[in-house]
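Here the complex is missing one protein chain, while the rest keep their positions.
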Amino acid sequence: MSQTVQYTEVERHAEPKGFVNRWIFSTDHKVIGIQYLILAVVAAFTGMALSMLMRIRLVWPDRSYAFLETLFPVGAPDGVMTPEFYLAILTMHGTIMVFMVLTTAPQGGFGNYFLPIQIGAPDMAFPRLNMLAFWLTLLSFLTLMAAFFVQGGAPGSGWTAYPPLSALREATTAGIGQDLWLVSISIFCIATMLSALNFIVTTLEMRTEGMALMRMPLTVWGWFTTAVIGLLAFGVLLAGGILLLMDRNLDTSFFIPGGLVVSDRLIDREGGSPLLWQHLFWFFGHPEVYIAILPGMGIISHVLATFSRKPVFGYRAMVYAMMAIASLGFVVWGHHMFVSGMSPYSAVAFSVLTMAIAVPSAIKTFNWIGTMWGGRLRLDSPMLYAIGFVSIFVAGGITGLFLGQPALDMYFHDTYFVVGHFHLIMGVAAVLSMFAGLTFWFPKMFGRFMNEPLNKLHFWLTMFGVYGVFGPMHFLGTLGHPRRYADITGVNYLAERGSAELHYFITIAAMILITAQFIFLANLLWSLFAGKKAPENNPWEATSLEWTIPSPPPYDNFAGRVPVVRRGAYDYSVPGSAKDFLMQHEPDEMTQEPATRDVR
Amino acid sequence: MALFTAIVIWLLALALLLPAWLGPWGFPEAITPLARQIDSRMTLTFILSGVIFLLSQFALGYAVLRFSRKREEAASYVTGNDRWEMLWTTGGLALFIGLSLASYSAWAEARFDAERHAEGDPNRLIVEVVAQQFVWNMRYAGPNGEFGPTDPQLIDDSMGNAVGVDRSHPMGADDLIVPRLALPVGRQVEIVLKSKDVLHNFFVPELRIKLDAVPGLEGRLRFTPDKTGTYEIACSELCGLGHYRMRAFMDVMEPAAFETWLVEQAQYLQ
Partner (left out) sequence: MSVELHPAPPKRPLGTGGRGDDILPPDSQGWGSGDSGGSGYHAEQRYKLAVWVGLAGVVMLFAAISSAMIVRSAGEDWLHVELPGVLWVSTGLLLVSSLVFEVAKRAAQRQGPRATRVWVTLTALLGIAFVVAQLAGWSELLSQGVVLKGQPSGAFFYLLTALHGLHVLGGICVLTYVAIRASLRRPWAHAKAVVEASALYWHGMGALWLYVLGLLLYLG
């Protein structure tokens, strides 16, 4: 067994020339990854602005805002948000956040950038397909945003777009906005499926010598399983979207039953089933939430190991748990439909399966704590975000135990309890994993560090903020506060039982939380140009392949010399080795031998 | 930093859990036996999940504190422990599925019998609740005890026939269509839930149960209220701009008062 590091010499493909080829229509996975991240950041701030509007309407429904009157004269006449405007911003907030942030940044952003590098490849299997997928995603985002500016405005049927509300023009004030929404989502489906194809083929076919599947970092496993889910789930959403577009525009009746009367007018359709949409949507929708979280789980495992100086606890179990989550995720969709009129017998089956899927998540949580246990923790900001992730993931996941039981879901369905649950998991945990990834990989991507004290300030403000915003939502839920209510003036028990105070608290906390995100944005932008330089390849002393190359990486990642992989991804603190980490390309015995362990 | 982190983790966990346990935002009073059964399952789930939650957050904070960078020893090279994995896998599976099965009977009682049109209390009161944008219409069968046939063509909100009952039909002539759900205490109720236009959802927090009103389908809910009082029905499925104010009242009253009410409503019909 050779005691030296080995490399595979490879011929380099031509370097792209010209501004447009290098930065706009680039096939370089790193540039595309950054493009997805930029899209996600823009979308995230748009989504946050919408949520701020929601929060201030809930607390001050009658207040007038001049800027709203200018921007949305129809939706906010005299600057006061109408209930239908509230529903429109609610719908767009959900759609933008779920699709344009959570389905882009973790996978299209970080996955695109780091998957090829972490497996030793010079790029994705199909770079031009990769570029096409990004531009289709951008087109989808622009189509979606266009809905705000057409007659009738953005749709108000929720990100779930249940028919008949979403199918009948007579039932709502939105018109072509709903069609634009559907077209946007359909384009997004195609873009995501193409991207998923790329990820799958790349992971299976482009690993460098020595990179066996069970040596891949868990980040790669996260992106790979997510791609498989995306490939299989988005086709179903596309089908649903096409059928709903047909119902809206071509007089079909896939989802519209007969005998409907809207505002005393008889609707001339018959035979369709609103539940059919729900089945199609949630067959996609539940796997979608795992798409949103699995890459994040991979990043968290990776960061925890790095900053604990310890191997991931139970690497194999982590891989199998991801696979279990991915497969079980396809058979639990009915838990969104316990009170939909679906057969209560199938509800029992869905409930048992839903409780079962809590198990691999629990395994991962215990393994994360196990990774930290006995380690030597370095509490730099990526690590803080990772620790925050585990805390929030437990908080959000635990409420799933209530919602997974249909007897209890009867109370909580469509209340703020659900809103609190999914925001903690998707809106907070998944986003914390993005912060962990960004602060961890920032030096590699840009050759500079972000300002560390500012990151820590952002982290603490965010932790307090998210508990302050989403914690009380669970109490609104136990009060029986339905979701998607424009305000609390219509139902007496809401004000009588104290929801007004809770709403006020949430809104103030949201203001603090959103302000904190601007701190992060400012730090990000400033650090890009003036952050402390990170000249060394491996400032965090991490083990995976991206830390063997310069920061930022050369255009083809490894500049023609790819390290041969000799070990798994998490050999930290290996007994008998000179340093407290061994990179994946380092052989078992080092040629330099300091006598003592160098513990920093 | 490590101490601060651990303390904040523990504080935030308590900040979530303690108000949940001790705060004033709990469920409103339960007014049916089924609701109380559901409440006991809620409590069981809360205790179990609360314990898991606290233990996990404690372990997380403790790990941060105990294994900080300042310690002398190197990290331990532990790659896993298959025995622990088996333990918390099987333990978790048993616990979570056990929880689900523990609330099975409450679910069955709420939905199975109604689903298969099993014989309920033959003396039960059947009320049709027909949802529309943005009001609830309650239909009572009237003195003859039978619901009249309906036809969407006959729907005329302005003339008080929101449900489209055929008034010329002998069975339909005496149907009451009212905006309030009046119920006699202590008698089983069967709600036949319908919708005229889009999805709605019938929810009364004090009952602990809800069901979507699906156009084209008839849903059924059965319950027996055993406390008098006035409760609110709050629509719980997004149905359009008026969703937040689609509210009706459910009046549970003494049987004698209920009979009086029926007679009064029949008089208005004339």
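Worth a mention:
When the chains are written out, they are named A and B in that same order, and each has its own residue count from 1.
Assume a residue touches a chain if its C-beta (ideal position, glycine included) is under 8 Å from a C-beta of that chain, and two chains touch if they have at least 3 such contacts.
In this text, all values refer to a predicted model and were calculated from it rather than measured experimentally.
For the chain excluded from display, the touched partners among the shown chains of the whole complex are A. The chain omitted from view is touched by exactly one of A:6, A:160, A:327 or A:492, namely A:6.
Only one of A:61, A:77, A:175 or A:235 touches the chain withheld from this view, namely A:235.
Looking at A:137, A:208 or A:451, the residue that reaches the missing chain in the full complex is A:208. The missing chain lies against chain A, touching residues 2, 4-14, 16, 27, 120-123, 125-129, 193, 196-197, 200-201, 204-213, 215, 231-236, 238-240, 242-243, 246, 250-254, 258, 270-273, 276, 279-280, 283, 562, 564-565, 586, 590-592.
We take it that only the chains that are shown with their structure count from here on.
Those residues of chain B whose C-beta lies close enough to touch chain A in the complex are 1-2, 5, 8-9, 12-13, 15-16, 19-20, 23-28, 38, 41-42, 45-46, 48-49, 52-53, 56-57, 59-60, 63-64, 67-69, 71, 73-81, 84-85, 88-89, 92-93, 96-97, 99-101, 103-104, 106-108, 110-112, 115, 132-133, 152-153, 155-158, 164, 196-199, 201, 203, 205, 208-212, 214-217, 219, 232, 234-247. Listing the residues of chain A that touch chain B in their complex gives 82-84, 87, 156-158, 162-165, 168, 171-173, 257-264, 266, 272-275, 308-317, 339-341, 343-345, 347-348, 351-352, 354-356, 358-359, 362-363, 365-367, 369-370, 372-379, 384, 387, 390-391, 394-395, 398-399, 401-402, 404-408, 410-411, 413-415, 460, 463-464, 467, 471-472, 474-476, 478-480, 482, 484-493, 497-498, 502, 570, 572-575, 580, 597, 599.
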